[in-house]
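Some chains omitted; the rest stay in position.
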Amino acid sequence: MVTNQQTNAEIRRGRPEPRSGANIIRSAHGEYRVTDLGRARAFYVDTLGFVETEQTADTLYLRGLEERDHHSLVLRKSSTPGAGHLAFKVASEDDLDRLAHHVAAAGLKPCWLASGEEIGQGRALRFNDPFGLPLEFVAEMTQVERLLQRFDLYRGAQVMRFDHFNCQVPDVRAAYEWYSAELGFGCSEYTVDDAGRIWATWLQRKQNVHDIAVMNGTGPRVHHFGFWVTDPLSVLRACDVLAADGWGSSIERGPGRHGLSNAFFLYLRDPDGNRIEMYANDYLLADPDWEPIRWTLNDPRRATFWGHMPPASWFDDAALCESFEDGQLLPTAPAQLYDRPDHVT
Amino acid sequence: MVTNQQTNAEIRRGRPEPRSGANIIRSAHGEYRVTDLGRARAFYVDTLGFVETEQTADTLYLRGLEERDHHSLVLRKSSTPGAGHLAFKVASEDDLDRLAHHVAAAGLKPCWLASGEEIGQGRALRFNDPFGLPLEFVAEMTQVERLLQRFDLYRGAQVMRFDHFNCQVPDVRAAYEWYSAELGFGCSEYTVDDAGRIWATWLQRKQNVHDIAVMNGTGPRVHHFGFWVTDPLSVLRACDVLAADGWGSSIERGPGRHGLSNAFFLYLRDPDGNRIEMYANDYLLADPDWEPIRWTLNDPRRATFWGHMPPASWFDDAALCESFEDGQLLPTAPAQLYDRPDHVT
């Protein structure tokens, strides 16, 4: 249920014109570090049914059934788990240049990958955002076969496409302001704590609930990558198949329905502890006059509409973020607000 | 909608004590003749997801995901399509003996297969019923691994188990009387023509709508074998997968909901033209005081609850039946009543 009686003045309606001048289309792919590529493939490909586009000596490139871009999930062999980068697709090469110029002027440290330097991609811009999140922007992707109507190949969770990033940062309000004003993200829904302070925001460029959610928490950390499935039955099938294949312990939370976003969800921990979400049933958000929906942190229907409490691990654990400067995992700072609802299991 | 205002006196309530003294548990498996085993496997196993138990030089033994008996569908290589035999499971070896004695006394010609003579089976009794349908009865089946919770192996239509036979005979009333009185089948639902004459009966031993349906038509012919799937989505998935694999033309009728039985159905023609049904959503029928449901042939909601007309082929085509005496396909006689509703496509 929506608690929309009052609104927070600092939350904008609609998607503002970005100061960066860059037209970001959508979140596009995420990269996790994994310690064992074979085990990762067993989990993601053999059981969950991600489509394998390509594998190199140290990296696995996966996509969903409806995707024609080369990859939407990258798994890179590393000595420790963690989040490599969060990639957004922009409208054109010019958008990359505008963005690079804008963030350099603001003191961030953009760097470039030449076309093909990351397999399946054109020229890519990378920088850690002011909060440490490792962002990548790309305009061009190698096109591969779209398998939407290859129903004979549907397996496991029948993952359709990448949907969103969810991240934790110590100062949510600052992060909201940066993504909104600099990059032009709109706010679909948000959470406030008991004092009415902004606790989390769901931010969108494409026309559904979010491309990136930013939550109050120890950060910078990547909480999860969300993948879209067509319906709740795909989520239940994921549970059944995971359990049948011996991956039952990967199920951390759900299946259930979020109050916020209305999504039917399932949270999984991959063999390295990186978290992904299977996500269905959110809604179209195309209108510029959208009024962001406000939830209070302790509303029992916010986290799970049916009233189930999330487990403590869902708040405790998240992936550390890689620095583009040295490839090291960035240190974190504690959350500025209390980092979870009053009741967890 | 049920048109139950009047009932036909010749239709019994409940399941009568069978004169044969044999306790038939349920319909158990069907055998079709196919002209190309490889093509049949491509259709049934690779696309529809039947589980392959075993293959010999000339025969393929398949089963559903929930079944632990060796097979529920037998595909035997032959020069022409057709129905080999329709098998029922009985409670014990004694039931086989009682039944053999009873039908021999009535002038039928029972013959025996020794245990193992048909792979995966104990001793089997076979005879063509008074209408020519090739029946088999067996008490013991080789037990194999039940895959109900091997969700990782679910594919295609996710066929769970054999459900029923549907057959055409020229004299439905006589066939009803024989199956009811001699073998102890109960009637769940039935159809009458505009003159109120019995046109088809759905007959059950196990506790759902039917183990065998007998319809007025050119016969003896086997109209279809029905396989049970858990829900309508399995039926839709079957359509998607068949079309993706190039078997779209095998879809003859449906998906849709039957008025009679309430089943969500799909009729397929295998590569040899033999017909199978994917069948979900009928109901529990355990009570001996069940009042058979009466439908009129031309009620538009009987055939398809939503009003869709069946295609003419659904009435024209059916599998010829093998004789146990010489393996030849039996000649047919025309239906005694008009053999279809007034409106077909």
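Letters are used for the chains, namely A and B, taken in the order the chains are written, and counting of residues starts over at 1 for each.
One rule holds for everything that comes next: a contact is a pair of C-beta atoms (placed from the backbone, for glycine too) under 8 Å apart; a residue touches a chain by one contact, two chains touch by 3 or more.
From a predicted model like this one, the values you see are computed outputs, not experimental measurements.
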item: Whole-assembly copy number, given 2 chains displayed; value: 4
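Assume only the chains that are shown with their structure count from here on.
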item: Residue numbers on subunit A that touch subunit B, as the complex places them; value: 47, 149-154, 233, 237, 240-241, 243-245
